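Can you read through this structure? Questions will come right after.
Yeah, one chain of the complex is gone here, protein chain that is, but the others are all in their spots.
Note that the chains take the letters A, B and C in the order they are written out, and that residue 1 is the start of every chain.
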Amino acid sequence: MEDLRNAIDAFIAERDWEQFHSPKNLAMALSVEVSEIVEHFQWLTEEQSKDLPPEKLAELREEIGDVMIYLIELADKLGIDPVETAKAKMAINEQKYPADLVKGKSFKYSEYE
Amino acid sequence: MEDLRNAIDAFIAERDWEQFHSPKNLAMALSVEVSEIVEHFQWLTEEQSKDLPPEKLAELREEIGDVMIYLIELADKLGIDPVETAKAKMAINEQKYPADLVKGKSFKYSEYE
Amino acid sequence: MEDLRNAIDAFIAERDWEQFHSPKNLAMALSVEVSEIVEHFQWLTEEQSKDLPPEKLAELREEIGDVMIYLIELADKLGIDPVETAKAKMAINEQKYPADLVKGKSFKYSEYE
Partner (left out) sequence: MEDLRNAIDAFIAERDWEQFHSPKNLAMALSVEVSEIVEHFQWLTEEQSKDLPPEKLAELREEIGDVMIYLIELADKLGIDPVETAKAKMAINEQKYPADLVKGKSFKYSEYE
């Protein structure tokens, strides 16, 4: 992760792209890249989405790479460590969704709280 | 990252939530969480987005955690390592956007290629 | 539609909100509202999504209203008539996806072209 963050920083700096990479714009770019993932799945059944042909997987690999890159960059700009933050969020989720209460149920926050 | 992936797996298994977590559904959940990030920035100027008050940052920390969690889970379901994939994508980007050609310009794929 | 566009204009003007409603920001707001629709469906099966309980439908009605409002406002800011534009796009789609070639197949642009 440290290597990756440094590689992203260098890539942006060499291209003089900091001027475009405000947190606002990075949030937009992140959402655009995630939609490219969604696009692959929009007409598939859930079952089909579990068993993708290799060429689809190769494309998704690139999209997931793009999402990861923008997520790391956005987090970095905000002074947030995405891995530590995800771990902290998992601890919150453990409290929020007690296994014995939500087992086998698909709750939305608002429906459960 | 390894710890995080294991924690997510255990969390899902304890709640019997695999049945809801098809790649298709995870792609949707990922896009919903990213929109919660976008929502924080939609009415801010780019300048304001660079200098957020602490309570906004605390909320964004949670949203970024959520995005990271779903991204890891989706990638895992597809047999993709998100960090390795992001590194590979950075190498592609280095070729695709030669620093001397794109310096200081905000190109979209389609406009550049 | 004309009444609706006028009501939106007046609503924005009375609140002095033009300053926030650049096309860039309206595109973000539109995507956030669409995600609120997606959120309702993320853990449902396709079958469940065809037969929603009344309280879900009531919530979706509001989200669809929000999306329509932002879409009209964004189109208006860009000098675009959304209904005429949709009609023109349908004519393009008729050419792009000849019924005899695509019947019963879920093509993405890139896969078909």
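As a convention for this text, contacts are C-beta pairs under 8 Å (C-beta built on N, C-alpha and C of every residue); 3 or more make two chains touch, one makes a residue touch a chain.
Quick caveat, the model's predicted, so the values are computed rather than measured.
Here one chain is not drawn; of B:14, B:46 or B:62, the residue touching it is B:46. Residue-level contact of subunit B with the missing chain is found at 28, 31, 39, 43-46, 106, 108. Across the interface with the omitted chain, subunit A contributes residues 20, 25, 28-29, 31-32, 34-36, 38-39, 41-43.
Touching the omitted chain from subunit C are residues 1, 3-4, 7-8, 11, 14-17, 19-20, 22-25, 27-28, 30-31, 34-35, 37-38, 40-41, 44-50, 52, 57, 60-62, 64-69, 71-72, 74-75, 77-80, 82-83, 85-90, 92-94, 97, 99, 102-104, 106.
In this section, only the chains that are shown with their structure count from here on.
Taken over every residue number at the interface, the positions common to subunit B and subunit C amount to over half, indicating a same-residue contact. Work out the mean CA point of subunit B and of subunit C, and you get 24 Å between them.
Annotation for subunit B: residues touching 2 or more other chains are 20, 25, 28, 31, 34-35, 38, 41.
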